[in-house]
Every structure is written in structure tokens, then in C-alpha cells.
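The other protein chains are all here in position, but one chain of the complex has been omitted.
Chain nomenclature is as follows: A, B and C, assigned in order of appearance, with residue numbering initiated at 1 for each chain independently.
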């Protein structure tokens, strides 16, 4: 394993040190990343979190117009309730706090425990579960939360910034999730610092279809193919579940080890696919946003926009990972 | 070779298609990327370019406050004079055009040929040569241009946006280069689409010190070491050439395949190094900005700021790769 | 039986987890995210520190709270709740029957939190049979030693029986049919932890 780290056990702490040093707009305390400016009275607070290794998600989305705090766990390990409780209490401006939780057993358990144990703060939660690679069924853990988390954090964050009450912020957050779907494809496995070797072996001529963001193997393997065909596999899966029409917000997201030039190639194919379906890419994002350590590959996330969501997407945001309008 | 491409020969064209589709603020024509808004009368135009494979450099820095046009060549191959001539003529707003050229034989030759052949436009040039891994001597090709290119494009772009004349924009561009130094370290080689295999083989316990941004091997190999030690090697090289004091702009840049979490770890070490020297990181940038396809590794670029340069750095910028203030 | 036994159990479990850390992570790599060994090892190290600090409280309750507060992931709150529920049910000293009831209470808590049932290919597939084995031993009037041996055997069998199952809970469920053919990492660690009861009893 070749990584730019000091030791496997120090990865998260060291990275947070770097984040704090790089971004005066952030404050890091006890493994929670806050806006340095602190909570704003009357504004709904937004707290998210999850295992580390998905940077810039979540800590890179703390700031004006998005999160108030992020709770990074160890690599691919949900944060612990103490972090979430501390964050929830710290960011409450009197209007309550929304927990944005990706649907994984560990994340939901720890956020639930934290919500139960947080005193004096009104807490609402939204579960993000956008990954169509996973069958949604009453008898399973349900779909994973992946790329749509960014959309939920951005749009709910914009609404909270505008002073909307907790119930409305929570409702819109859930609506964004409901209108969003993702599908991911890996060219290589990632290597967790703790394991020190790739999580799975993938021959040079194969890809994993339907991967998550934790180096989990996908639903099946397939021969490696041109970007056009891989984009089609991903978009077919999305379209099958969420018929594409109207104005779409589309993210082509790198898994951490894929360079931007390749993501633009994928985006060109995705955009052509959307056009061929008679829909329109009204807003887009191309880059490494919801990653899986050093994995090579991509995911596509699509959200069906309406006027309100478009306005919320366009609203100013000022975070290390996403910034416009200020 | 596993890449998200359609075929090795189509990489640059397909990626430009994706850029154009993703960024309505850009216009792509005949392998030149322009601001869609076109040139502004009386504003000095900024044109840069170079081989592709360094994204977001350069095309990702076209927009308000930075470049007016970028000329992407084939992967790791300088653009041809025709592209540069077309770009220069198109962006001239009557105040002349600055060519920002990284110091490589191919880049300088093609930009020089283009400048000679461009008619009716006043052209000035700045050569970026910040890489301290290369000995600067009258008898060699001189230092390579790497990370400082971003600094030059940003600060000269801000000055041009404020309406400064060509000579002044060129002078500040040269000053930024003069005050900037870089050093890069690779953990892995990149794979060019044309070659289809890694440019060099690096054992799992070794790193290349003093690499450029084209997958060239570095000056020497060394055993892989903790982030702290690698950061120290890079910063020693920079500090040896440009003693660190006062306010610094520091970029910890990923080579394309290194995830953000590792870059923050490196940044924490770099920032501690700067502090130990009695200097201060006044501004910073952490991310994949001047890349070398899928290479894993990082480079550090340091610029000694003064008040004017700090103002130029802070000025609003709106490009796909760098955005703040609007 | 008393609190000292509980402390010895936790100590033995910590050693067993540390020794098998890599195997647990490898099992998790196959159908999860390659961190189960690291998670539990980190958690039980914290448990040892917390117990060494020597504060008040039933050792299992202390361990449970520590796992919940320090581990994260799915296994942190699940194992933490198992132990915390047991600690709550047990006092300073207790009988084997009391232990059996507490164990079952802990397992119920895991099932409640995780919304899982046996057969979902989770730690429950080892914990459930183990709790029933202790209860059965109590009914048969067995000594603790024999009861724990039966529990350890049941947990091991339960863990191995997860191999052919298709996961319905936890990360392995994302693999669908591909999750079959692998032992569940949490069931494997449960077998280790239950097995540590035998070690602890041998030492007591």
C-alpha cells in the first residue's frame, strides 16, 4: 500500500488537521467540523456525517448554504453518537437540527442513538437512499445513500439558510432524495489504510457494476468497455427506476482516483443519453465529490428538478468543496 | 490499461465535448476553449495552453478573472500554432494578449511560432518555470513550468480583469512566477492512453522525487516514507531555493489519482513546516489542480505574497476549476 | 459468578479479537468494507482501557457504553448494546441462569436495533444459537463451563452456517446473491466473543 499518510491509525485525525489549517472558515473540535462562524439564531442547523474516505463529503460541505457541522468517522466507519450529539447541540440556533443520514446500518444506528440522547434540541432526520444498484425491499437494509447526499445537503442547506422551519427543510430534503437516483461503476478497488491491500481484485479487463462508496464489490462483474457503454449501463439503471424527463441535475462523480479528463468524457456520454431520452441536463457537476478513497471509477446521480429545487441548487454556497454565488 | 475513454485517439476531443456540455460559460471551437461571453473591449486577453492530461489546467481555468482562452494539445503534447493563433485573435479586445507558457521545449516553440504568425495583435508572453527539481542553467532547457501556472493565470487574470495594460499584466505574471517554486513526488506512474501502460515502473516501496507533470521519471528514487517525511523533502527543496518568510500562498496539489483525504494530510505537514520556519500560510489551495493523468502523488507550490498579489489572489474568479467571489 | 468473571470475559474477547483482527477484516473485505477487524480491535482496546481506568459500574455495562461511544460502524452500537443490556441485567454477582437471561436480553436488543432476524446473515446467526445454548444448559442443570462450551460450539456452528446464506441486512445485503459463499464477519466475531466465555471460565 502506497499512500500519503503518516500511519493507518492517524489518517482521519491528520486529515482533519489539514482541513482546519487550509480552511479558516472551518473549526475542528473533537472530531467534529463546524462553521467557524458558529450557529445563526433562528436558522435550522444541518448535521451530517459518516465514515471518512468520501472527501470532500461531508466535511468539505460545511459552510454557508450547506452543512453546519459534519461528523467524520474512521475510514468507512460511521461516526459515534458522541460526535453527533456534540454537533447537534453546538449548531442548534433554536430552530432545531436536521440530521442528513446515508442509509447504512451503522450510520442509521449511530444517528438514531444520538438523536435519542440529545437533550433540548428538536431533531429531524432524512435518510438518503438513492443507489439503484441495490434492491429496495422491506426485507433488506434498503438502498444505500451515495451521490444524492450532496444534492440533499446543498438544497436543504439553501432552504435552511433562507430561514425555513425544520419541518419544511426536512420535507424538501426527503423530496430531493425521492427525486434522485445513482449508479456506480468501479475500474479498480480502493485500498483501506487499515487493510493495506485492495478490498477486491479486479482483472485488468473487468469492471464492477453497481458499486457503493465503501469499496464493497458491486452486484456483478462485466468486461471493461468504452466510456459510452459504461455510461449507458449506469444511465439505463437510473432511467429504469426514475424515468428521465424534464430538467435534470446530473452529477458525474469520480470515485477518488479517476482524473477529471475521464469524468468529462463520461459526462459527454451521459449528456447525450439524457438528450436522446428527450430530457435536458439543466444543471451539472463533474468531479470527485463523493469518493471511495483511491478507487478508480465513476457514479452518476440524477435528480429531477422543479423550479423550487432549481432555485435551491442555484442559491449561493460557500464551502471548501462547493462554492458559487459568493 | 483501464480508463474511462472511448478510444485513445478520441480522448481530448471527447473530453472537450464533455466540458462544453457541462459548462455553459464555455464555448469550444476547433480545439480552443473560450469564455462563451467573448472578449471584452479594452481588456487584455489571456491565452494559455499545453498538453492535455493536466485537468483542470488549463481549460478549467477559462472564465471571469482568469483565462480568456485555453489551447489543449493532445495528451502531454503542446498545442499547435494554429490553435494558439486562433485563440489569440479571438480574445483580443484591442488591448493585446498575454501568452502564459509553461517552460517546455514544445510549448515554447509552438507559442513562439504562433506569436510570430499572429497578425494585428500585440502579444506578450510569460514563461512559467517554477519547478526546483530541475537545475536552472544557461546550458539546459531550464526549469519546468508546473503548479505556479495556476497562480500566474489567477493573478494575471485578476489584473487584466481590472483593466490593467498588457505590459503591467505581463510584468505581474512574471513576478508571480519569480516568487513561486514547486516540487513534486510520485507514488505511481501515470498511464498515457497512447502508450497503454505505465510510463515507468515503481516498486511498491519506492517513490519518485522531483517529478514533473508528464509522467517523466523524477530526479531520483527514494524509499516510500510517511507523509511527514515526504512533505519535508518537498519543502526543503523549495525552501532551499526560495527562503520561506512572510505570507505565503501554498498549494498542495494532487497528481490526478490521489484522493483529497491524503492531500489534506500532506497539507497539515506542509503548514507545520512553514510555521516552523517562521513564515505563515496566508492563503492555500488543496486539491487536484495541475495533474498528470491518473498519477498518484502530490506537488507543493509556494508563492511569496505581497499586498498586491494577495489582493489579486482574493479577487473574484468564476471558472469551472476555481471559483470565489461570484 | 461475578463482575470479575465479566471483566475476564471481556479481556479474553479482546485478545481473541486482536489475534483474529486480520481474518475478520478479510471476511469483511469479501462482502463488506474491509474494516470489521479494525473496528472491533479498536473497540476492545478502548474497553480494556476503560476497565483498567477502574471506574464504577458493571464491566459489561462499561464495555457496552464504550463500544457504543468509541467504535462507530454497525458493529459498535450492536455489540455495545448487547453488552450494555447484559450489564444492566446483571449485578455484582449472579447465577448461570441470570447470565443466560441477560444474554438473551442482549441478543434481543441487537435484533431490535438492527431490525434483523436469524437467517439474515448477521451476528445474530451466531449470537442467537449461543444464547439458546446457555439457556438449554441451565435447564439441563449444567455447570457454567459446560454451558459456555455448548454456547461456543453453537456460535461457531451458527457462524459457519452463514456461509451459504444470502445477506438481507448490513453491507453484505448490497451484494445480493453474490453474498452467498462467504462467512459473515459479524457472525465470525460473535463466535470469537462467545468462545472467550470458555477462556474466561478456565481462568476463573
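Note that in this section contacts are C-beta pairs under 8 Å (C-beta built on N, C-alpha and C of every residue); 3 or more make two chains touch, one makes a residue touch a chain.
As the structure is a computational prediction, the values presented were derived from the model and not from experiment.
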Handout entry: Contact list for the unshown chain, restricted to visible chains
Key = B
Problem - Touching residue (missing chain; options B:18, B:65, B:81 or B:254) - result: B:81
Completion exercise
Which of B:5, B:133, B:187 or B:302 touches the missing chain? It is B:133
Completion exercise
Where chain B meets the chain that is not shown, the residues are 51, 73-82, 104-106, 109-110, 113, 133-135, 139-141, 144, 192, 194-195, 199-200, 212, 214-220
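Quick note on the criterion: only the chains that are shown with their structure count from here on.
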Handout entry: Between chain B and chain A, distance of the C-alpha-averaged centres to the nearest whole Å
Key = 29
Handout entry: chain B-chain C separation of Cα centroids, rounded to whole Å
Key = 54
Completion exercise
In whole angstrom, the CA-centroid distance of chain A from chain C equals 32
